[in-house]
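One structure below.
All protein chains of the complex are present and in place, except for one that has been dropped.
Each chain gets a letter, A, B and C, in the order it is written, and its residues are counted from 1.
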Amino acid sequence: MATTEAPVRKREILEQAVIRFCGDSGDGMQITGSQFTNTAALFGNDLATFPDFPAEIRAPAGTLPGVSGFQVNFSSSDIYTPGDVVDVLIAMNPAALKMNIADLRPNGILIVNTDNFKEVDLKKAQIKVSPLEDHSLDGYRLFAVELTKLTRMALQELGLDAKSMDRCKNFFALGMCYWLYNRTMDATYKWLDDKFKGKPVLAEANKRAMRAGYAYCDATEAFQTSYEIPPAKLSPGVYRNMSGNTALALGFVAASQQAKLPLFLGSYPITPASDILHELSMFKEFGVVTFQAEDEIAAVTSAIGAAYGGSLALTTTSGPGMALKTEAIGLAIATELPLVICDIQRGGPSTGLPTKTEQADLLQALFGRNSEAPVPVLAASTPGDCFWVAVEACRIAVKYMVPVIVLSDGYLANGAEPWRIPTVDQLPKFPVTFRTEPEGFMPYARDPQTLARPWAVPGTAGLEHRIGGLEKQDVTGNVNYEPLNHEKMVRLRAAKVEAIVQDVPDLVPAGDPDGDLLLVGWGSTYGAITAALRAQREKGARIGHVHLRHLNPLPANMGEVMKRYKRVVVPEMNLGQLVWVLRAKYLVEAQGLNKVQGKPFMQHEIEAKIEEVLGEIR
Amino acid sequence: MATTEAPVRKREILEQAVIRFCGDSGDGMQITGSQFTNTAALFGNDLATFPDFPAEIRAPAGTLPGVSGFQVNFSSSDIYTPGDVVDVLIAMNPAALKMNIADLRPNGILIVNTDNFKEVDLKKAQIKVSPLEDHSLDGYRLFAVELTKLTRMALQELGLDAKSMDRCKNFFALGMCYWLYNRTMDATYKWLDDKFKGKPVLAEANKRAMRAGYAYCDATEAFQTSYEIPPAKLSPGVYRNMSGNTALALGFVAASQQAKLPLFLGSYPITPASDILHELSMFKEFGVVTFQAEDEIAAVTSAIGAAYGGSLALTTTSGPGMALKTEAIGLAIATELPLVICDIQRGGPSTGLPTKTEQADLLQALFGRNSEAPVPVLAASTPGDCFWVAVEACRIAVKYMVPVIVLSDGYLANGAEPWRIPTVDQLPKFPVTFRTEPEGFMPYARDPQTLARPWAVPGTAGLEHRIGGLEKQDVTGNVNYEPLNHEKMVRLRAAKVEAIVQDVPDLVPAGDPDGDLLLVGWGSTYGAITAALRAQREKGARIGHVHLRHLNPLPANMGEVMKRYKRVVVPEMNLGQLVWVLRAKYLVEAQGLNKVQGKPFMQHEIEAKIEEVLGEIR
Amino acid sequence: MTATLPVYSKKDFQTDQEVRWCPGCGDYAILSAVQSVFPELGIPREKFVVVSGIGCSSRFPYYMNTFGFHTIHGRAPAVATGLKVARPDLEVWIATGDGDALSIGGNHTIHMLRRNVGLKVLLFNNRIYGLTKGQYSPTSEMGKRAKSTPYGSVDRPFNVLSLALGAEATFVARSVDVFQPHLKATLKHAAAHRGTAFVEILQNCNIFNDRAWEHLTEKEVRDDQTIGLEHGQPLVFGKNRDKGIRMNGLDLEVVPLGNGISEKDLIVHDAGHPNPAYAFLLSRMDGRPGFPTPLGVLRAVDAPVYEDGMSEQLRQIIAKKGPGQLDQLLHAGDTWEVR
Partner (left out) sequence: MTATLPVYSKKDFQTDQEVRWCPGCGDYAILSAVQSVFPELGIPREKFVVVSGIGCSSRFPYYMNTFGFHTIHGRAPAVATGLKVARPDLEVWIATGDGDALSIGGNHTIHMLRRNVGLKVLLFNNRIYGLTKGQYSPTSEMGKRAKSTPYGSVDRPFNVLSLALGAEATFVARSVDVFQPHLKATLKHAAAHRGTAFVEILQNCNIFNDRAWEHLTEKEVRDDQTIGLEHGQPLVFGKNRDKGIRMNGLDLEVVPLGNGISEKDLIVHDAGHPNPAYAFLLSRMDGRPGFPTPLGVLRAVDAPVYEDGMSEQLRQIIAKKGPGQLDQLLHAGDTWEVR
């Protein structure tokens, strides 16, 4: 293949495109996808990603359970989801092709590594006849590329063994995609230099593979067209690409700075929450203490100990770990200590689907403790929003002296979007002052507005006092079993959580402020609902959307807003949990749109529901 | 005090009376109360009791937190509660008097041990002026008795030390009450002989003290009247006095016999559930295995192990322990193994009020697990009903291969009532057959009617298979992460629980079948609601009452029944949990009547609410 | 007993499930050893149950064609205890990891050992959390840089065997994934023990903690860095079997053989020593400069077995009182009749 002038080909400008890389877990699809995403982000596209990988354990190479995928939607206009259908699918092996082909749009581009379509590969994927031969792919623009062979050829001078060479083939594919969308490889070059600091030959190998992929497209006439997707018109500011777990970690560091308290994280690893622990353990220069506990109970109770000592205390987990923390959350409620508990929801019940997403811990968050034990519950709606929810959770915790539950999920945790970096000035300030004055000190006296008790940390002379999980006497905090005192305290604790409504902004629906249908969402369904709302309004639907950040207490005008629409639909990745709460509280005939498949909603699924309900009204 | 002919005095026939014994925790009030109860029961009265004692730890003698009380309501007609007001109050010290006097009805009989009203005793009770002197007791019929002195006199020949003699003074008081209500002392004699088998002198001492109390009333003119309360007209049968925890224990033994499976209890002690463990550990001749585990998690997981092995498996606890079991309950749900989980609710949150009653774990029982993890939930309404609920829970668990939660509470656990003993024939039979046939065996194939999977216990040749907490493929039970399979399994698990409704009898309201107001209750509020309903209907109210044994699934006609009344009121010892469920599910404007004081409802509290609501309608 | 027992082969204990461990993982070797040993135990296949918690290692039951229960993280000992007490006729094996058994499951592990429940425990110690992708574990060395400790951990690790002995273990052994014959022999010893047989298996996680045991297992060093314990044999080790271990005051010392020091001076291994302090002393050789790491059975003594005690109590009481009569039970205590 001599280097020649590239033939002149068409260049088309598109508004938006969806690429999905898929292959074996060992094929580096997550890295490939992240690199493409990063490049698109730096270029200024708006974007949304959806990494989807197998349960933690490695499946045998080439098999169906071993398939790992990464989808990115990048655009010159605002986008909200990783996309319902895929424009370009890169499939590194038959298993990946089998699992993903259904999502490729008719006539979409399909790049396949033919070197992996041998008899044995097909067998691992439980395929009898090669799809490359049985015409099942006729409806797509198939590009059958000997990716492995071409990569080896590109690297032959480097003296690497075959295995190491083959590890670079994902960069060949990446190079092809860079060509296809006219992107520079600079950011990926930089990343490779960084990543293989000690092993320059590996950096070089990957670069060469990538260039080879790029050149392959340039040189051959494989593609007749390349595409351009101009930068998006995002609001002005400095941006970075942000995933939900990183955003949470940064949000907590920011909150600790704004509260002027050291941050303490007690955690036990669990998918998909572990990365928050990993991230925070790197921020020691901010005085962040991360304690990897022996289990979730020690994780949360150590955080309670740290909160008692005056730290901004935090614990992070996912569903099964959340279940284990519930007794201790009751202790934080009874002792009225500030604490933030993050639940990165995943598929269940029990161990369930550890790497898949779900929104089914809402009722556990609201009610999953013995006795009357209400806590504020917040949920993040996009990866970047996780930052703001983290800050808000901490602010509420220290202002009201209360444990706060933050709900995120596997989709937010691993998904990414461009995030406008706030200046420090834009962050709320909430410096905490501990009680120091012994005169008149009562451990359970309350601030009249917030109902918060004083935070009186050990080491403060004259404030020696005892707290614990037994019922307390109002004001003094002494152990007390009197009937009326108990009722008073139960109601006070509930009233304190209710009082937070004073900090909850009223809802302002997106779309129509009144009309036929209101979509009520929470959490990671934000993108799909927003996209569906737009599309349906363009078709003339009179519909609105509110997305709840505060799930307890609910915004003051929640009930009133729902009344402005003829119908209320609540899309959730569960069997109907928020809808249950809305019905119980407001006696409104809200209906659920439920999907429990370990996968986020597609825009079209929500649109279909909207159309169905609107059809009923007409 | 020479023995003379007793002066002839009035004997009055009453329908019903309420006695409360109260004193220091060391004064034996629980025993005294139980003895009186037993005697009344054997006599044929209907009755209801309310033991109320301090948190587990012993408080210093004579202090307010050390006060222990036992109330019994006994009657010649049906009764449902221990009574709102007390007719006869026995107060062994100033602290007991102070804590209990408010409940004595005007002109009620008050027996006080004056020997305990010295300066030091008053001080311990934080009383300045003796109530015996300040006219504060003028509104009662006060009988100031030197109980300690009189008891010592009665025992002086026995050669006991002062301390041992003083321990008998509760029996002096008991003797007085036996005189007052014309009861024989036979049953108590027998009990004493049994209890002090090795120490006849102590049996004798207590008997003498009791006789002395009886004789004191006979000889002195202390009381002008004695009372008679004829036997109640209970339905025919053999009766015994039954407390809730004993009833549960017996119910589980009965269920294991009816299922023809060995019973396994994994438990960790916790008030007020421990007695179930204690009781069951005595029934080894029934092949009952009781395993005191290292914690609640081991308690429930050992039970899951036993269930897997083919036992009728059970775990018992209270709120904080329940919180710890939630993760494991998820495992039982995912593996679809039969298991019964008893939660004997107590005051919370956190450690809360360990010896007090509450009904605030309902939402935890329904929703307190990660992800979509529904389970059937049953609740017992009276101490004796605990037996039947235990049997029913086991029947459902093995029929549907599902974990079942049973809710009781501190009030049922320790309270007692006459219980008609069923013959073994009257018990449902549900012998279990394990799967043994290898041909066509699929671990997650389902019975079409119950949706239960087969119970295939280890040791069965040809049925070797693997189960676990990861999501499973429908039918095969293999680990599976496919989106549509997950949704199918989530819905199947929910459908299985819903299917139990086929075994739930339709509700038939007590009182009026339709009308102005329906009271919806669950659990231990049964007695108070029933009594209130009667009283109000006698006053002409058109009201009904349904009491839910099945809280999940709810009876099929639940919604329809509520519609027959203008108003729906749900009395609960929480801030409104069942009412929340009813509102969410049926969009019915049910309202709560809530009391969270660690104490059961009084009849008049419910009546007041009924009157209030009926007043609004008119 | 084995009269009607089918003759099993390794294959009979393999399932049709794809084994989902990383290529090169030490778990494969352990699986293979167990599948080789089970057919030799003379026990009907359906009597075996493998119980596990959560972790890479805890996937084990899926690959064993026996009854299997993949429970929840850390709880395998408790589930297995319930099962064994309810069904003493079963052979219950536990597969667990250093995180599963010693971090979240530490309490159940020590209580199982204390009670001496008749369970065989295979603890796959790779000194890392494999399944959650590489956090340090309670057996990781201090200073470990892992996902959650980018600057090195500050935790002192457990010595797995010391912990077990401190918890009253009656059978404590150690083997290595790659020492197949030794591993199989150790598993057979465990199988024969009554009570809890606790086996630590040093296992390589080639993805997240590769070469964790290389300093013991590499061909060149293994004879000097480990000592194979054999009951009744003196404590000799070294490539040339030229080193031994003897008591010196309150402690052990390593001595070169020869120069007047012979095997007679050495400790003769006594796995049945009634005092666990001896096995504890052996366990403390780990990582001590100059000392070898002990492999094999450190301790194997008889002690009351939990499920025996439970069953025996039932038997005795039924023998004494006769089998329970439900009717009598319901009528116990004071009763009265209403007509």
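Convention: a contact is a pair of C-beta atoms (placed from the backbone, for glycine too) under 8 Å apart; a residue touches a chain by one contact, two chains touch by 3 or more.
All of these numbers come straight from a predicted model, not from anything done at the bench.
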Which displayed chains the hidden chain touches across the whole complex: A, B, C
Contact residue for the chain not shown (choose from A:103, A:275 or A:294): A:294
Options A:454, A:469, A:523 or A:576, residue touching the unrepresented chain: A:469
Contact residue for the chain not shown (choose from A:130, A:460, A:557 or A:591): A:460
Listed residues A:42, A:432 or A:510, member touching the removed chain: A:42
Contact residue for the chain not shown (choose from A:115, A:218, A:327 or A:607): A:327
Contacts of chain C with the absent chain, listed as residue ranges: 103-107, 110-111, 114-116, 138, 142, 151-152, 154-159, 162-168, 247, 249-251, 267, 270, 273, 275-278, 280-281, 284, 303-304, 306, 309-310, 312-313, 317
Those residues of chain B which, in the complete complex, touch the missing chain: 56-61, 63, 65, 267-271, 274, 277-278, 281-282, 284, 290, 292, 294-296, 320, 350-351
Missing-partner contacts on chain A, residue numbers: 38, 41-44, 187, 231, 233-241, 250, 253-254, 257, 262, 264, 266, 283-287, 289, 291, 293-295, 297-298, 301-306, 308-311, 313, 327-328, 330-331, 335, 420-424, 457-470, 478-479
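Note that in this section only the chains that are shown with their structure count from here on.
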For chain A paired with chain B, centre-to-centre distance based on mean C-alpha positions, whole Å: 46
Length of the line joining the C-alpha centres of chain B and chain C, rounded to whole Å: 45
Touching two or more other chains - residues of chain A: 65, 320, 350-351
Residues within chain C bordering two or more other chains: 54, 72
